[in-house]
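Of the protein chains in this complex, all but one are displayed in their positions.
Labels for the chains are A, B and C, by order of writing; each one numbers its residues from 1.
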């Protein structure tokens, strides 16, 4: 990983944040013109997160967006027209009008998995993507996002725990924008830093200023490369704020005014623009160029989108099932010798040899890795050393020490 | 809470552990005689956990057992015959043969909630029990158990997180017996101490030697009283070992021999007996008395159980629904003035006033508690102080420091 | 689902007020909480925000933080906790922000909540309610009609009303029932239909269907939004001399077999209309019941008009094609009448 970004990279980050905002501004206009079917979500003020994190991925890597990650889609290569058409339920949209918003994906080229509305479901799904990529030798990383609110779902826990046990090359960005719909983070999660959720899975975490695109990119880049190197999943908490309501319909009157004011002064694009200017990475001319480019692009994309027809009614009946090879030729892309995972090479003794748990009968004492690419855990102790803690009742993070009498009573009992 | 146990309490703990084991020994005999319907689970070697923790509850408190908590049921007052009859599917069993094992409860007298097989489901249910008790002014605590394996379920996360946000008077005992069926803890949970799961919810936790009944009781007692005092839910990890297979059918050949040997030497009853003897709390005579008492009791209970008939076939058709007052008169037991929760006293302004989030419009700046009995959190900062951390990208628990270049780049950007 | 005329609210007593479907639900909760302090409400954004659809607006203001609880996004925890509360004699009402999310708590509902009374004599008086149904371009994850998952689960009661009067009366009955009740609120009806409801307290009995329109040529069975569609079709059929008897099932579990059989024994023909997908929908169950209990009375096949066997598509053109409508009902009914 480079320590400094190239000029091009600095500018790219700027361009994509601007594009992200411009695409969403355009959609607000479309919404006001009643051209958007259903609701419209906004990532205003959170662009640095989507853009910075997705920019850390390689082309072969996989991502799955949530509702406020239009920026990530743009970075990954989705044309704005697709986003417009998804929201307008047009026939030329990636889902042909069958679903809306960011609910679309692209398995073959861009490596994007579609979200569904149910929060958290993508976490195990992207864990599976990461595991499959590793299995096939593709050296990919999978990334998705979750909100502060979504981190309370059961599937967040199941997915991240599973990813951790598997050391899956998976990066999860937790966008802590302080609100889940009308509910403040404090009512959903009784911890100060949501990064602490990582402690339940023994995985590493970062806390990042989510309104700082370079910080976001740097943290994501490091996490992605560590995950790729086999260090297991990583959780990044990005601190930010949801500037608009939950969706267009919501005036968000429940948000304290001071809070809003505080964050409005920290707009990620404004901040970054100042930085780029002061560092002489952007001048008025190149800024204008970027603005013109975006304007021209979006005019074209919007026109295309608006001209696309609505899907024909009968399409509703089609494609519940894949009909076979004529519909999808499903072939795994092997980038390692298949012989590694087929007999006789794949054969192992069916006994537990996880370090620290010893081995079952007949294992010959060898340690089998619990997953592909796992280095033997050096810090593990052997079975007989794994006694319970010497102190009988130790409190982790407790406020008062446990009463001494009881402890000594049972200390004796053990002798 | 007393610092020392009374002699009676020491002896009680011994009695219940012996009773727990004797009840299960009897059931193994019944099982071998084909008198048990379905499977039979064992808590051999884990008796200290069930007995020690349930003994910390008051009569009015609520518990819900899991499969290895027969001891807790006995402490709470369930007669052994009920346990025998449940396993034998007899008509006089608490569920009349409709369900087996520890799947029964008693809402009216003993305050026991029945488990179901699906692991983790009891956690939100007991959270609700705890919340309802608090709401009604009953000053109760709710307790349940979960295994190392069960701590990976989504509902564990949802339930404990909800309990934490609500500061529910709820104590969860996590029995880490190192195995979930054939799967070692390391393959399910990539943390050394499962108590760390508590960190995801900002709640306190204890780590206890689960084979030491006094330590277990002391920790549970303290946790129960802290929960009752309004400090919120507490998680106790009890380190132990599952001495037999998952159930009677399972020889558990996957368990390393050294591991088994290590733990067999730490039998909780043997250890406690030594302690009681050395402390002169138990002599041969009183031990014999206890053994005789248990033997006589179980002979009687077993006879009753064996003589109970199988349920009549037609019973299968009955009681899918509660038919109304003739079936169950449902009345909440108020132990606080109802006026406290009815208008006008209950009326509040519908604005957020959680400390740290400021207040919505028109709140007048007052802080409304997020739940009944909550003390204002003194450590909370006001909104304007709640800036993101000064360091732009802080890593919690990360191994390598984040690259400096990127960080400084964006530090400038913020100015 | 074009015309929404608040049809079938003739039960409304004089002196009542015209209220929306949504307001009827809000009133039911308000009045039940007023009547009984054991009634509490919990769900995502039900407090300060008053619910995603504002069905609980004003409840927090009146009943306070202890009784109106904003929860984390944890459907299993919400429903599990409500079940635990019910064991101490509370009568929780649980809101699913959209009924689509109810499947996130599917195990908790079908295994814990539904089976307690049968297995260990533990009643769980609680109501699980939320906005359901399509027609508003909510797409595949905000338009669910999950009723059959629960009709197929012994131990639950399932209600799906079509009028403000019923919504209020049935929700009140649900709160007072000793069993877990699923209460589906078709969101298309929320603000589109109004109906008269009496001033005072009343309940509508669970398990009773209602004849919305009398007729003799065939029976149309329906519920929720499709009730209105069926009535619209019945008007058109009447123009052609076909008098359809239209029955609002209202409760899907337990089904009011008596009312259904009585009508079919009179008309000898039956068409079931539901917005749920076809395969495994309730029309099948009704066909089986009619075969079992009225086979000799049937002068034509039990027919069904339902949604397609697909997810709910997003685009209006697609969703319109997916959903039943008055024309489809009209066509099927005419065919059946001629049989």
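In this text, a contact is a pair of C-beta atoms (placed from the backbone, for glycine too) under 8 Å apart; a residue touches a chain by one contact, two chains touch by 3 or more.
As the structure is a prediction and not an experimental result, all values here were calculated from the model.
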{"item": "Touch criterion as defined above, residue of C:47, C:84, C:131 or C:155 at the omitted chain", "value": "C:155"}
{"item": "Among B:77, B:312 or B:337, residue touching the chain not depicted", "value": "B:312"}
{"item": "Among C:53, C:87, C:141 or C:223, the residue in touch with the chain that has been omitted", "value": "C:141"}
{"item": "Contacting the left-out chain in the complete assembly, out of B:9, B:182, B:248 or B:286", "value": "B:182"}
{"item": "Selected from A:162, A:179, A:206 or A:272 as touching the chain missing from the view", "value": "A:162"}
{"item": "Residues belonging to subunit B that touch the chain removed from view", "value": "37-38, 89-91, 95, 97-101, 103, 116-119, 149-150, 152-155, 180-183, 187-189, 254, 310-317, 320"}
{"item": "Absent-chain interface as seen on subunit A, which is shown", "value": "94-95, 98-99, 103-105, 107, 113-114, 116-118, 121, 123-133, 135-136, 138, 142, 154-155, 158-159, 161-162, 165-166, 319-324, 327-328, 330-334, 338, 341-343, 345-352, 360, 368-372"}
{"item": "Contacts of subunit C with the absent chain, listed as residue ranges", "value": "100-101, 103-104, 106-107, 110-111, 114-115, 118-119, 140-141, 148-149, 151-152, 154-155, 253, 255, 277, 279-288, 291-292, 295, 300-304, 309-311"}
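As a working rule, only the chains that are shown with their structure count from here on.
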{"item": "Highest C-beta pair count, chain pair", "value": "A-B"}
{"item": "Cα-centroid distance, subunit A relative to subunit C, in whole angstrom", "value": "38"}
{"item": "Whole-Å gap separating subunit A and subunit B, where each centre is the average of the chain's CA atoms", "value": "34"}
{"item": "Where subunit A touches two or more other chains, by residue", "value": "152-155, 187-189, 254"}
{"item": "Residue numbers of subunit C (touch at least two other chains)", "value": "48, 72, 74, 76-77"}
